[in-house]
Each structure stands twice: as structure tokens, then as C-alpha cells.
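Below: one structure, written as C-alpha cells.
Removed from the display is one protein chain of the complex; every other protein chain stays in position.
Order of writing sets the chain letters: A, B, C, D, E, F and G. Residues in each chain are counted from 1.
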């Protein structure tokens, strides 16, 4: 409810085009609209490719299906993360067109046309095969948000030649999400190789003093490559959301 | 040294246009050029606005000045971070045109024309006045990398109205860097208000169980606003570098 | 055995109304009574609305039922927390009038008439739906202690407008219990909005570096809103007991 | 800007009593007024006895004096915490009527008439003499907020008889602030003795595995006395603010 | 192999009573005997009442039974700790005279006559009922080592009168083992009440920030009562062994 | 105030030998006397050799001297720990007969005749020379409490032969205090060699991941030698107090 | 592709012995060969006795078998670690000649002739029987890499005589791997007894404050025996790989 819209509304009241009662109905929304700069933008952000995201952990299959039904009624697409097998089965039974990913533990429903013209590719890189579940959660989330996604797997720093042999893919990415557990060293190396934004995702992969991913997390926070940012342990969805915030800017510009 | 360039070189040898000895000189560089995709790009990244950065902690004023002289000879600009008063004085004595910032503990030398056309503004937000040193380090670093910088200070969550009153500045930013100590709650709030990338910087401000900034760090990693990324405690420079990786993409596009 | 009662007893001995042997029988209880200021008060506190609380974790259903029987024989009401489904079933089978709350994992037995005249409302606020089990434990405990309870759910800081739209409920509360996991940022925001006591309850909700609730705990301890206090992780019962200590003062005053 | 006030304004526009331009001026304030419930209340809270608080750590004596001058111009009183000796001297030089407390490291300026009618006493209890600086910060802060303050020092659990001998003081308190370092056991004991609210303040006193106060902090969070709440390590000011939130309710009630 | 015994052996060789080959057999044991001061004593310690202790965690019932059979063949008694139900059943089937304690998760076999004349009583005190498993492990272990054991349960600091009412038992103990979880405050109080040795055992009882017993452990290490010592979390057996080291000294003295 | 004393007092009232008012004065002390079992014993413990202990950290030399003067007036001896050089100088100036120990940072005043007949020796063992300050604090404290003290220095586990060569001293000790930093391995070895009580004192000696003594502390808590107990990091005084609790039992027995 | 080999190739092109197209095929490998110093060496390292290692945790039996089939096709041998019973069964069904070790949770396939001539023995020492799974993983891994392996079990520091009685085995080892949980003290003792390399492996054995092996880990890092190195908790495989890096040097030398 910016000044010009408010003035317009008041003029309609002044001219009799709107009764005070009709006007107050509109103003009733004003407290929200006065915050709308936030919520409108928030909604715009969501509409730029985020389906409603359902965090399935701790919810029954029936609950997830019910929320997805409601979400689809409004938005046309839905994404559930951290699902178990039963939930994925229930979702597929209800929405035969859904895409379930057992590694990522996600289900997507509703066709998401790639809106990513001009956005370039979000490249998701893993250090080892055991980082795949987190990487796949990032990939599925990024796809659900309308992005183009590339993958580069199992290129950890103990075998540098595998990474270096894929220089082309790294160079042509718009954003690189690097998923790594154990020593979490890969984002530092990638951050030194590319100029684009690098988002590091520590995983809880490892044993002994991996501390459930804290070791990798601290490695990444202390990255000697300037400008690497970090999200929470195993948070593939969060990395995808951060990457989308970045690439969405391009397509949003006139 | 891609296939076509290599074939061309070999044909020149085959045709006698190049002697084997001349050819081997060129191939001698091949191991590096085969990695050049990285280093070239890395250099490109640096040339997009990064002056050579001198981390001054543990160096004498004389050492910092000496490194700055060498840097300026090559690149035309230099940035020193974590300087003490003596170092800033020594730098100003040697480079009268330098810009020293006592709060940020930085010195910049060499005019950096804003290259930020099309990049938009990097907005640096602080929760409290004691977060200023880190925020100023971020600001000085971002300026040194050729960006346009905005500031929004002392808008912590215990007085929400101050933040909400500045919706316009938040909405028009390209990237928001949120600097906060103590409870580190501000990035979650900002992340819910804007659609653009949000980089959170925990500071070591606080006492008691602030754990030298770890409390704020973990708050930020667990942000309930999707897509907020985090850099190391007090790492204003790192946040600026990450923000520059993001905004540099815009101006780099044709 | 305060001074006046002791003097009275001694006068009875002096006057011959009491033999020394009879008097010493009464004094035999004195060591306890000399501490009675504590125990009497402690009992008074409990009688101000606390039923006997049974912490059910690690107890069999039969044990919980047996303790509840004994408690009801003395006090007329009982509350069991951290019950599993089997215990709740056993309690309902034995006490058909009991109120079992599956989310809170509590069972209340015995009618507790709201003693809360003049106490006002204890408002329980959650950041997200997954904080509900802890919030419900707080609510059930507060109800069992004779309070009036209000609820405000899912108003986390990533969507501030939901919280701000409920200003009225916040303003009219006597005490606000804020339950939040993940970044634990909500109590700081609420603490800035209201003048009444705010009790923060961190929950173990979250993943990655939520550290089983420690991240939220430290956020809350470092709250930038002055005068927010904290109880242990997931300790809904403790928050309710603390709130009751506060509101009970009002109704206890002449 | 509630519904009835908005309708009234619109009717004035409709009737011509107010031009659209005049009306929009009033509505321009609406976004703030829609939040006013918060800020008004926040201000009310502050006006209920909080002087402006100046956290002096990291500020020069001159800066503290300057802020105090401004604060006094508006509010009539000021409190500076965490001051060093030089700052206290500077404050006393500028404000000869100021009250400086070397143990608490505070300076209060401006007469604060006890507003605490009906509030009862805030009793501040310490386990040992080395907890005094934190306890004194709590006491000075509570006094500055218009409260009546009692003190009970050096009654740690290793010599229970000292605590039990002061049953009367404990019983007559409205709120008890318990300050303890080392094993942090005192709040559990006090919490079992009294029915009123108990706020525990861990101190960084101790050596070895006291972990800078974390040991005492965790003891207090795990208190076996129900309803004890905790503030941050060494946070005497925070405990006083929390106690004031509690007792201010009494005097605020009609 | 002390000097006199060595001389004797050499004289036997010199006199022909022993051949060099026979003597070398005896000397082959010399490296052990040269350490015998240790091992003899160690054995003496064990013989002072320690049966062979079998830590059952990670062993099958059959393995525990087999070890117990071997132990009994040599020493006449056996103690198994951390047994599961199946192991206790298997032990009782094989040794019908065994004493199984389901709470302590121990099985004792072989009659241990109390050797504790002059040793006095080892008093085992618990803060709450949930500390019982650890306290019972301590009690069973102490009994198996030939001690007289007393018990004082559920006398935590939140209800001091229960503890103070048992002053006699505390005063007459030779050693007090204090078992407490949650805030771990009880050993400090007991340490202030008695002059005899106090051994504190933290338990992993609690939730939230009890950190699996670390909170109680650090409380105890920081005990403000001088001369309280601590064993590992949940280590009832260790506390009993330490107490036996203490009381065994009395009966061992001429 | 036991039964017979109470009866006697009441008989005096009954006979008129005491007025009720006089009697109530005596009973006023009853709450204390009802706890006297504790305090009497506590005093007895102190009188068994503990001088009043002054923890000097954070106190001025003048304050320490003043407290010592008062202590000496009552008890004839005093011990100050954690003194700095200035405090030791001030103490020696005031009490020329005092014994100052620069390594231990202690000052003892007042002749303490060894009361240790029948107590045997408290043997203090160190792993390395840098553990000496803590060991000396233990030794001085033990001496001040009237014990006989033995020393065995620099016998860490990396050179076992030094320890094994001193079997005699170990075997003849009544209690062994083992002081060790770095890996903290020595108590486990000593605990396996002797049957008497072993008290482990971790020191903050070390660098890198010694974590200020936490590494040694945890080693000791996890000691594979049964019955080793632990006191806080660097707490030489506490170890001496614990050892005195043990050996005092012998001489206290008829 | 070093200079001389490149020159030779170019001369062949110059002389017509090689067409440019044939040459480019060879050069196509150059980027890799330019890194080949690494990969060749890496391969050499692997060929010196490392079979392909399959980390089985999180893989299905079928997946492990499939990877082993592929590995055997190329290398003739395979090692799977962290297998469960089902995987070991599946491996034995598919490869009847495989060696499965239930304690180590490993399966080896393919005959590995000891290449260890001149390498000497890798001695694997355990503190207690519960360290066996990790020690056996180390042993199986070392065997799979072509080493000669010795074992010395249950020689923890609480019974030093057992360790000292095996001086011969210790002295004749080329490398000693010391596996220990709980207090982790054994590597310090062994490090003081032998001159050869000592690799310490902390295990997660223990309870209470063993912190899942962190206590033992920190003990070992702080070892007072100079030159002891450490691998991750429970990482038997890693210790074997480190030992093989050491002993392989001997046989690799001309």
C-alpha cells in the first residue's frame, strides 16, 4: 500500500466511487501490505521457481500427501524432502506423475518448466560417492526451482586429476555447489579454480573424528580460497535455495 | 593446449615450419596451460576488481609496505586487512594517497574506479554498533574490489521497527551481507524479507557463552530462512569476496 | 517452630501446663520444623497448582500407573510427562477420565480447576510446527498447574508478518514462553516486542549443526533482547514451572 | 490503525471533512502505527524504570560520557556497565552526582526514585566472594531500574548452614537472583527452598575445567529444582532486567 | 627376585643342588619377578576382595558364562557388569546360586564373606531414583569386593530436608559415594557435611543439555567442597573400586 | 540439640531455673545445632590439620595479609594458594616465620606439627618437570594439613624404567597423588602398580590440542586402571584435601 | 611427458616416422601425463600391494559384490571393509576362495603373495580385547597390502608386565600400530620403548566421558613420547595404509 495507491483509494472514497466500508475492507489488508515489500518479494522469490517445500521428517505419509494436495491446488507443483520409502510410495500412488528420487529421498510433483533462461547451470560437485544423497537433494531441489543442473561426481582431492580433467564443466558453471564429507577439502580447491560463486555443503559422511560433519564444516569455514560460503551439514536443499537466489537475479534483470 | 592447437603445432613440425626444438619450447608450457583454464580464470577473477590482498596480522609495518610496493608495481592497487595503527601510519607515510580506515583496520592504495555498472549495490547490514569493525572490513574490501556499497547499521532484531523502516534499502540491494554477533538472529529475519542472496557473517562480539562467535555462527548455519549462506567468524573480507563473486557475474555477461 | 510458637511452648512448661517429657516430644519434630520454612513453603508452592509430576522416561506403564494411584490418593491430581503410547494407554485404561496428549506425550488425571484468577495468560509461542511437542508439554504442564494458557504457533522469524499480525495476543499475555529450534532467533524478537517476562525454550529440532538443540540454546543465552531467560533444551515442563512461579505471585498477593 | 479508526478516517474523507491529501499524511504513519503495539510497549517497558544502558566495553571514556550526556538530556538517568577505572573517573568528573561502583564496574547517573511499591525485593544471592562483581552488576542494574534490592553473600552449598540461617530473607523475596561460579550448585538448592521465581547467573569464576563458566551454566540448565531459569555467563545486567520484567508486572496492575 | 632369593638360588647352583638348566628356568621368570613388587601387590589388591570382573558389554551370554567358569575355577567368585537380560538368565541357569541384580545389570557368583571388619561402611547416596542403576552397580561391586554397603536414595538438593534428616547415616560412613545426574550438585553439599572421603559419580541421567552426563561431570570437578574426587560417567564399578582402595587400607594395617 | 539436652533445658524451665525467655534464646540457636552434626564435623575435619585456606587469585597483597592475620588469631596457622610474587613478599614481611614456595605459589604461616602418626605418607608423583607447580601446591597443602609428604618427580610413561626403579616408594605410600599433563597417561600405569588409593591431577601443561588440560583430564577419567579418582585441572590443593580425607581416617580411629 | 620424451616424439613427426594425427593421439594423454608424476606414482603405490579397497558401509551386498567383480577383473585382488554379515555371506557365495573376518568385518579376495621381503613386520598391539575389531581391520588391511603382520593383544598399561614381557616382539618390529580406547595411554608407553615408527589408533571403546574415542584421540596427540603419529578413531585401515607407506620404502629401494 504505497503512497500513490493509498492516495488513489482515498480519492475514490472522496469521489464516492468507493464507500467507506468498501475502502476499509481494502485497508484491512494494509497492515500486511505495509509489510508487503517483504512478503510480496518473498512471494516473488517463491514464485520464481520454488514449489512449496515439505520437510517430511517426522510427518506420516498421509500427512505429506495431504499437504502436497493442498500445495498443488494453489501452486501447481510440490517438493517433499527427507522422505522415507513409505512416503515416496504414498506420493507415487496418489500422484502417478510424481518423480521420486530414492537417493535424494525427495519427491517432486507437477511439471516445472526450466525458467532458467539466462541463468546458466548450477553445477553440483561431490568428493565421493557417499556424498551423493546430499548432492541429489540439492539437485532435485534446484530442478524443482526451475534451474538447469549439472553434476560432477567423485572428484575428491585425493585424486586431483579427476577434478582437473573436468575443467570445462567447472568453467562454464554459473554457481558451483561443492558437497564433501570427511576432510571437506574440495571446496577450497574448487574455489581456487573458478571465479563464480562457490557454495560448500559439508556432509555427515565419515567416521571417528568426523564429528557428524562438524570436521568438514569447520574446514569449509576456514577455506583458504576467498569467497567460499557454507550452508549447514547435509543441507542440500539450502544450498539449492542459495544458488537459486544467485542465478535468479540474472533472469530477473531487464 | 587443446587438440586443435596441438594438431596445428604438430603439422608445423611435420611441414618443417617449426623445428622440434622450437616445438618443445612451446610444449614445455603445456603442463601449465593444461591447467591454465584454472589459473587464467583465477587471474580473470582477480582482475575483475580484486587488488592483491595483504593479511597484515603477524607482519611488521615494513613488511606490509614492501609487499604493497610490489603489488602496486604490478596491479595498480593494494588492500591490507587486519592492520594495526603502526602499519596504517607506515602505509600512509609511504603512500600519501592511501585510504586508511581505523575501524575496519584496513588500508587501500590505488584508485579503484567503480566497475560495478550493472552490478547493483552490496548492502552491509549490522545488528549492533559493536559489529562495525567487521562490517567496515567488508565494506572496504568490497569497495577495493570495485563495488558500490550501501550500509544499514544497528538494526538488530530486538528493535524490529528499525529494520522494517528500511525496507526500501533492503529491497533494492543486489546482495545483502548481514553482520551480527551475540544471538546472530538478524540474517534469519533479513533472509525472510528479501529474495536476493544473503551472506551472514558471525562476529566474536559478546561475552559469556557467546563462545567467541561460535554461538552466532551456529545460529546462522541453522537459519530457518532458506538459502542463507555463512562465512567464518569476523571474516568481513571473505563476505565481500563472496559478494563480489556473485555481482561480478552480472557485469561479466554480454 | 518459630520464636513465638517456641515461647508459647516454653511458657506452658514453665506454668506446668506441659511436662518436660511432653514438651520434648513436640520439640523432637523441631529439627524438621526448623527447616520447615523451606519445606512448608515448598509444599505451599506445590499446592499452588502443581500436581505430583511423574517423569515417565525409563519407567514401565505399570510403574507410572502405580505412582499415579498413590499421587491421586494424596493430592487429587497427577501429571505424567515423557510417556510413550503404551503408558498413555495404560493410564487411560486405569483412569478413564484422564486427558492424554499424544503430541505432548503427557497424561493428566484429576480435574484441575483454573486457579488462575488474576494470573493472566501464559502464552506459548512456537517458531515452527516441529516445535509443537515441546510447546504442548509446556501447555499441558501449565494447565495442570492451574493456569490459563494461550497458543501462537508457527510464527518463526523467517516470516515476520505472521508474528506481527498477532500483536494483540502478545501484548495481553502475562508471561510468554517461546519455543524454538534451528536458529532459536524467535525469543530475541519477541523479547523486543513485549515488556512482560519471556522464557525461552530451545528444542532439539533441526539437523546438521543444530547440535541437538545446543545451537538454539546458545542463541537464546546470547539474546540481544535484555531480560530473556532460558531453560534446558526440550524442557517444556520446566518452562511451565518457571512461568507458574511468576504468575502465582500475583494471585498470592493480598 | 485499527478498523474503527480507519473507518472513521475514511468517513471523514467521504464527507469531505478531510481531503485525500490530508488523509494520506495520516496513513503514511500507518505502517509504523501498525507496529506501534510493539514499539509503544517497548517504550513503556523502558519507561518503567530502565535508564538508557551503555555497554562500555570497547568504548573510550569520552564516548561513554558523550552517550550519557545525550541519554540524560532525554531520560534523566543513565547506567553504564562494564566500565574500566578511567571511564568511571571520567563519568564522575563530568557528573559529580554519579554513583560509581568499582566492584560492579558500573556508573549510575540521575536520581532514580524507587518505583518499586508493591514490587517487593529482588534478593541477590552469591555462592562465594568472587561472584561479587557479577552480583554487584545485577544489584546496580536493578537499582537503576527502580527496584528494592537485597543481598545475601557467600552462602555456597559447601556450607549449607549459612544459607539455611537466612531462611527469612529468602522467604520474603519477590524474585531471587542466584549468582554462582565453580559448580553452580546453589540455584538448585535455592530453587528447592523458595516458591518465587529464581534466576540463575553462572559466573566465569573458577579454574581448570570450569570452562570459563560453561560448567556452571550447564549445571544450572540441568537444575533438578523445577522452574529455575538461566541467563548468560556473567550477565548480571540481564538477570536484573529479567527480574524487573517480573516485578514490574505487579506494580503495573490496577 | 630380590637379592637374598637370588643369592640362595646361586648357592644352590654353586653347590650342585640345582643344575644351570634348572636355574635358568627359574630365572626366566625373573623379569616378571623383578616387577613382582607391582604384580604381587596388584594380586594382593585383587585378593583383598576383588573377584575377577567381567565387563559384559559386547560379549555373548555364552562368552560371559565361559569366562565366569574359568574365573570361578581360580578364585571362587566372579562379578559380571553391564549384562543384558539374556546374559543374566544364562548365568543363573549355569550358576543357580548366583545373585543377579536387574537394576544394576550385574551378576555375582560365589559367596563373598564380608572381610570388612574395621573397614566401616561404604555409603552410596543417590540424588534421584533414575540414578539407581549406577548406584546399584556400585553397591553390587562393593559387596563383591567384601565391603559393608549402606544406601541413601533420592536425597537430591532440590529437597534438602531429606538429606539433612539422614545426618546420622552420613556421619557414620567410612566413605561416601554420591551418584547424581542432571545438575550433579549433590556431592558438593555432601562434601560440606562430612569429613570422610567423598567419591562423586556423574550419571548420564537427564535430557537436553545434560550432554550425556558431561554437565554433571563438570559440576563435580568444580565442586566448591574441597577434597571431592570424581570417577567417569556412569562408572559405578569404578567408584566401588576406589572406595575399596580406601577402606582396604584400614583392615590391611596391623 | 539432642533429646537429652533438650529435656535438661525443659526441666530447668519447669523448675524455674530458667525463664521461658532465657530458654527461647537458647532454642533460637537450635536450628543451627540441629545441623551441628554437619558443622561440628566440618570443623572437626578442618581441625584435623586444615589451616584456613586463602585463595589469593584476585586479591591484593594487603587483603591476603589481612585475612591471614585474622586466621592466625583464631587457628594458629594459615595457607595461601595461587599467590603472586608481591603477595608472597608481603606475607614474608608481615610474618617472618612464614614459608613461601615460589614454584607452588603458596605461603604457609604457623608451625604445623606433623599429626600424621599412623597416617603414612602421601606420595606426590609427577610425569614431567613442568607439572611441578601443581605438584608443589599439592605438597605444600598436604604439609599444611599435617601430613608426611613424599615426592617422585619426572617419571612419565615415555621412560618407564624411571618409574619402575622406584617401586619401593610407590609400595610404601598410603595414598599416591599423580600429577600429569600432556597425555595424562601416568595415573593409569601407577594405578596398575599399587593397591592404595590413587588421586589423579591433570595439569594444563602442554600445547596444541592439550585443550588447557582437558585432554589429560579425559584420559584420567577413562583410566583403564580400576579405582583411580580425579580432581579438577591444576587443582593441587584439592588433591591434597582429598588425600587428607583418606589418611585422616586412620589416625582418627581408636 | 617429460622434455626428452616430448622431443623424441616431435623428432619422429619431423622425420615423418609419425604423422601429426598419430602424434596428437599420444599428446592427447599429455594433460594427464603431465600430472602422471602423481598418478603414475599413485598407481605405483597401489600396485605395491594395495588391492582396490571397498568401503562397504552404506552399500548393499549386491553393490559390494559387483564392485569386487570389477576390481578383480583389473587387479586380481580386492578388499572390502566395514562389511555387515550379509555382505560377507554374499561375497563368500560369489568368491568361495575369499577370506572373511567377522571381527574385522572385512573380506579379502585374491591371493596376495607377501611382497614384504625386506619390509620386516608390522606389529599390531592392542590395549584390551575390545580393541580387537579395529586391530583386526588393520591386520587384514595390512595383509591385503602384502605385508607380514604380527599381533600382541591385551597389553594395556594397567598391567605393564604383560607388555614388558613381550619386549622381543616390540624390538623386532619395523612399524608398531598401537590400538587403544579408554585412556589411550598405551602408545606413549610403546613410543618410549621402541625406536621404530609408532602409529596410534584411538578406538571408540569405552563409556561415559570417552566421548566416542575423542578422549583417547587427544591423549595420543599429546603423547609425551616424541614422534608418535595418530590416525582417525577406529581407522584400522588408515593405520595399515600408513604403515605400508613406511615399509614399502624399504623394498622399493634398489
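To be clear about the criterion, a residue touches a chain if its C-beta (ideal position, glycine included) is under 8 Å from a C-beta of that chain, and two chains touch if they have at least 3 such contacts.
This one's a predicted model, so the numbers in the text were calculated from it and none came from an experiment.
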Left-out chain, listing which of the shown chains it touches: A, B, E, F, G
Which residue of A:13, A:99, A:185 or A:201 touches the chain not shown here: A:185
Chain not shown: contacting residue from A:17, A:62, A:85 or A:158: A:158
Option from B:138, B:152 or B:217 whose C-beta touches the chain left out: B:217
Chain not shown, touching residues in chain B: 31-32, 35, 38-39, 42, 55, 57-58, 202, 204, 213-214, 217, 232-235
Touching residues on chain F - with respect to the absent chain: 130, 159-161, 164-165, 207-210
Absent chain, residues of chain A that touch it: 127-128, 156-160, 164, 181-185, 188-189, 191-193, 206, 208-211, 214-216, 218-226
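Just so we're on the same page, only the chains that are shown with their structure count from here on.
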Same or different contact residues where chain C meets its copy chain B, judged by the half mark: same
Inter-chain centre distance, chain D versus chain F - centres from mean C-alpha coordinates, in Å: 40
Approximate Å spacing (C-alpha centroids) for the pair chain E, chain F: 24
Residue numbers of chain G (touch at least two other chains): 31, 35, 159-160, 164, 208-210, 214
Pairs of chains, among all present, that meet the touch criterion: A-B, A-C, A-D, A-G, B-C, B-D, B-G, C-D, C-E, C-F, D-E, D-F, E-F, E-G, F-G
